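Omission of a single protein chain aside, the complex is shown with its protein chains in their original locations.
Chains: A, B and C, in written order; residue numbering restarts at 1 for each.
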Amino acid sequence: MMIRELRETVCRLHAELVRYGLVAWTAGNVSGRVPGEDLFVIKPSGVSYDDLTPESIVVCDLDGVVVEGTLSPSSDTAAHAYVYRYMPEVNGVVHTHSTYASAWAARGEAIPCVLTAMADEFGGEIPVGPFALIGGDDIGKGVVETLSGHRSPAVLMRNHGVFTVGDSPTSAVKAAVMCEDVARTVHVARQLGDPLPIAPEDIDRLHHRYQHVYGQRSHL
Amino acid sequence: MMIRELRETVCRLHAELVRYGLVAWTAGNVSGRVPGEDLFVIKPSGVSYDDLTPESIVVCDLDGVVVEGTLSPSSDTAAHAYVYRYMPEVNGVVHTHSTYASAWAARGEAIPCVLTAMADEFGGEIPVGPFALIGGDDIGKGVVETLSGHRSPAVLMRNHGVFTVGDSPTSAVKAAVMCEDVARTVHVARQLGDPLPIAPEDIDRLHHRYQHVYGQRSHL
Amino acid sequence: MMIRELRETVCRLHAELVRYGLVAWTAGNVSGRVPGEDLFVIKPSGVSYDDLTPESIVVCDLDGVVVEGTLSPSSDTAAHAYVYRYMPEVNGVVHTHSTYASAWAARGEAIPCVLTAMADEFGGEIPVGPFALIGGDDIGKGVVETLSGHRSPAVLMRNHGVFTVGDSPTSAVKAAVMCEDVARTVHVARQLGDPLPIAPEDIDRLHHRYQHVYGQRSHL
Partner (left out) sequence: MMIRELRETVCRLHAELVRYGLVAWTAGNVSGRVPGEDLFVIKPSGVSYDDLTPESIVVCDLDGVVVEGTLSPSSDTAAHAYVYRYMPEVNGVVHTHSTYASAWAARGEAIPCVLTAMADEFGGEIPVGPFALIGGDDIGKGVVETLSGHRSPAVLMRNHGVFTVGDSPTSAVKAAVMCEDVARTVHVARQLGDPLPIAPEDIDRLHHRYQHVYGQRSHL
């Protein structure tokens, strides 16, 4: 059944956050929209990644109210719900405090697009969203408004961390992994001087090609 | 039986120090207060994390004198004992030389609260305690006096490393993990400029919410 | 049979890219020339390193056209093919976006030879190749032209990443591992001052000795 598979996928994807060192203790979460329903599934709050099971993944409606599951959902649930409500093309959302991305976020500085891999995945700079307190719609609103003007699937929330979106939970996790990877490389490049710019038209070409040619067309 | 379970917990928690890269060789230790008794359990001195067993964990009284166990206790036992004597609400203590936290400690500089995750866990800056020699009560005294004026469960001991406390050994380990995580992120942020401040009243709100709403209320 | 063994080797070598942290998600690939034939084998595009099997490795001719395999080859196949066409002594090619090497590449700055290990493996600085768009021969041409004037088996492609070559796929992977290792060490050295130079004649002596004396002569 659909929700069961999605819970398995979302449960398993948290292990990628751990593998790529994007999360410490329990600070990071993945969610996925239930296809064709006004529901999404998300990590329970404060549960160790070792202890996550498909059954522990919580099912919520698009207001963030739990409809299935015995545990409390992630404290970031309201932000995920807001994204699903206002970005119908998004089927996966990830939130982390990954080190290098959060460092750019702490300075409120967008990551400039100086790597071809950044052009590929983000189509330009990775933008900064507003400072927002947890507990209402402010974070979700900041994520949606910032992403609306950009090709980037990642946004750096000021003094906080990263939100990424995708057409699937896997795509959103990939964006979170690549976001930290380029945040780190551009940081390191900047430590000893100024990275060379990439011409905007080359960024466009790279982004277009990557979104349409990369990977396996049908069977993966 | 109580002490046996606590030894198992404390033994197992050392693996988290290793997993998060907070310790090199044998330099770091976890202790836990025995509920309802004037005793605590602590790592034996100089024993490799691979070789730790629940049986090897040493039981001490609150003066740091061994009451059970065939090995010598951690050379930091006096500091742990002091904390248990003077902070009755503390049930777990952790000490590490984790890289980024120790780097702030080497400069004698508090870590400013510029991340929401820092507001959540530490409620403000992570303060610096005095330089103190091992072998008496000086380290423990420095830990207790510094933590008394702060919401932070972590203190950076000058030119030395970190001590964290918690209402359980697990909470103290979590604080040690989060301390290194934010020490690293703020360091990285500072390398390329000045992190943006968070308003004190927002720090208060975030801290209050995190301490009262985050995680699972009863069953975890 | 030759191709089967080569596929196994190339499949297995991708695990070294993962082990040494040279790749995030699927961004990095290894290829190997089929001895005595105008063919090479290469990673399929967009496939996770966990899912790679010898069977999934794609066989191409030297124009990059697939001759065996059901998956699309790496999007970097044209660059690998170009290298095999124009550098007949090369039997292995590796491409990564490893962090520190890519940071030098983002600044368009060669890595100066200030470590004996660099003299050993690279015989001098690691040079920078041009900015080139994916999709034609430009990247391959930039790799070949840059390497032609150098003893280095590694080239930093501007704003992009690293290509390394070797007389076997294993040698090319070793060069990729060592390239990131020295890129990191020289970066760290430069953060706090100027590394001391090594005299050119000492670089020559070290390189000559390493290429002729190091390792096991026949049986490895």
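Here are a few things to note about the model shown:
As a working rule, a residue touches a chain if its C-beta (ideal position, glycine included) is under 8 Å from a C-beta of that chain, and two chains touch if they have at least 3 such contacts.
Treat the numbers as computed from the prediction; the structure is a model and nothing was measured.
Note that the undisplayed chain, when the full complex is considered, contacts B, C. The omitted chain makes contact with just one of the residues C:Thr53, C:Thr70, C:Gln191 or C:Gln211: C:Gln191. The omitted chain makes contact with just one of the residues B:His97, B:Lys141 or B:Arg209: B:His97. Touch with the hidden chain on the side of subunit C covers residues 20, 114-117, 174, 177-178, 181, 184-186, 188-189, 191-196, 198, 202, 205-206, 209, 213-217, 219-220. Contact between subunit B and the unshown chain involves residues 24-27, 44-47, 70-72, 75, 97, 99-100, 102-104, 106-109, 131, 133-135, 158-161, 187, 190-191.
Following the convention adopted for this analysis, only the chains that are shown with their structure count from here on.
The angle of the rotation carrying subunit A onto subunit C, fitted on C-alpha atoms and rounded to the nearest 5, is 90°. Farthest from subunit C, judged by the mean position of CA atoms in each chain, is B. If each chain is reduced to the centroid of its CA atoms, subunit A and subunit C end up 31 Å from each other.
Centre-to-centre, using mean CA coordinates, subunit B is 44 Å away from subunit C. Under the contact definition stated at the top, not a single residue of subunit C touches 2 or more other chains.
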